[in-house]
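A single structure is presented below for examination.
Apart from one protein chain that is not included, each protein chain of the complex appears where it belongs.
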Amino acid sequence: MPIIEMHMMEGRSGELKRSVAAAVTEAVSRTLACSPETVRILITEHGAEEFYVAGQTMAQRAEQRRLAELQEQGK
Amino acid sequence: MPIIEMHMMEGRSGELKRSVAAAVTEAVSRTLACSPETVRILITEHGAEEFYVAGQTMAQRAEQRRLAELQEQGK
Amino acid sequence: MPIIEMHMMEGRSGELKRSVAAAVTEAVSRTLACSPETVRILITEHGAEEFYVAGQTMAQRAEQRRLAELQEQGK
Amino acid sequence: MPIIEMHMMEGRSGELKRSVAAAVTEAVSRTLACSPETVRILITEHGAEEFYVAGQTMAQRAEQRRLAELQEQGK
Amino acid sequence: MPIIEMHMMEGRSGELKRSVAAAVTEAVSRTLACSPETVRILITEHGAEEFYVAGQTMAQRAEQRRLAELQEQGK
Partner (left out) sequence: MPIIEMHMMEGRSGELKRSVAAAVTEAVSRTLACSPETVRILITEHGAEEFYVAGQTMAQRAEQRRLAELQEQGK
């Protein structure tokens, strides 16, 4: 250990995944003073309709903010 | 929190995912009396050969039930 | 399936856990039109120093808000 | 229960997944003396850039070993 | 990999955990033809009120079966 599972939105490049994995491994081994060889990282990606905050997708929330702003401007 | 990870069989529509996420968020925030904004849901889908009960896929179990019924009728 | 893992802060009563599990099971079986018997729920609790937003515990964030409010009032 | 989530590298055949699920179910029900019907297995696959040891993908580690061997031979 | 997370009910002895981990590792490395050294197992335990089937704890379900049997006998 440590074993780290990172849930991320789908679509990031391989290069970006490699760099976040390297940065997280460095952060963990530095702060926990453990060998990088003991640090394993699993990335699990989720599509646009597989992640919800307050029961809404990110697209639904963005649309809601857009409408709220329009309404605000309409005052 | 709460952070909720829902494992489901592959193939449900985006609409169905949105409705189950909304319903679960409502159920959680109502019963735990927490703001919906604190509720995050991750959906992870699994293919037909990625979910097993008693070491069998759902297709294998359905086939087994079918054969058992045939055998039952054959008596 | 579905198999649902709920991560929650430590400390909720057994009664509250039973009621959120029942409510989530009802919401899932209603919206996905699946039998409640197929719905499994796992609750995993996390202590105060096992959940972080923006790298801070909930206590650290509350303290930060308190100080910000004091500063705001001091103006 | 038990509910078992198996994280594996992408690419194994359906047949291999079925055989590992059956073997794990047998091992669990034998050693825990529980009915196979209570054992559920979820398989989650990860792509080449979704699994890291010491901050590197398996391909990066293999390349590093290859270079180290070349260097070793060059002495 | 593979990395295997086993969710189990609380209360099993250390000895039983060691034997199920050894049996699962053997089953996985045999069927996937991978070295045991690549197989990691995490056990996560859940209390009586942290695992639900059809919205009920195992105790609630056992009580329900008991009452149904009594009713059946009462006929």
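The chains carry the letters A, B, C, D and E, assigned in the order they are written, with residues numbered from 1 in each.
Definition applied: contacts are C-beta pairs under 8 Å (C-beta built on N, C-alpha and C of every residue); 3 or more make two chains touch, one makes a residue touch a chain.
Everything numeric here is computed off the predicted structure, so don't read it as measured data.
Chemist: Need the list of shown chains touched by the one chain that isn't shown.
Modeler: It touches the following shown chains in the full complex: A, B, C, E.
Chemist: Pick from C:12, C:30 or C:46: which residue touches the chain that isn't shown?
Modeler: Selected residue, touching the omitted chain: C:46.
Chemist: Which chain B residues would touch the chain omitted from the figure, given the whole complex?
Modeler: Those residues of chain B that touch the unshown chain are 3, 40, 42.
Chemist: What residues on chain C make contact with the chain left out of this view?
Modeler: Against the missing chain, chain C presents residues 7, 44, 46, 48-57, 60.
Chemist: Using the document's contact rule, name the residues of chain E that touch the chain not shown here.
Modeler: Residues of chain E in contact with the hidden chain: 14, 17-18, 21-22, 24-26, 35-37, 39-45.
Convention: only the chains that are shown with their structure count from here on.
Chemist: Any chance you could check whether A-E or B-C wins on number of contacting C-beta pairs?
Modeler: Contact tally favours B-C.
Chemist: I'd like to verify one number: the distance from the centre of chain A to the centre of chain C, where each centre is the average of its C-alpha atoms, in whole angstrom.
Modeler: 18
Chemist: Which whole number of Å gives the spacing of the CA centres of chain C and chain E?
Modeler: Distance between chain centres, rounded to whole Å: 23 Å.
Chemist: Give the residues of chain A that touch two or more other chains, as numbers and ranges in rising order.
Modeler: 40, 42, 44
Chemist: Identify every two-chain combination in which the chains touch.
Modeler: Chains touch in the following pairs: A-B, A-D, A-E, B-C, B-D, C-D, C-E, D-E.
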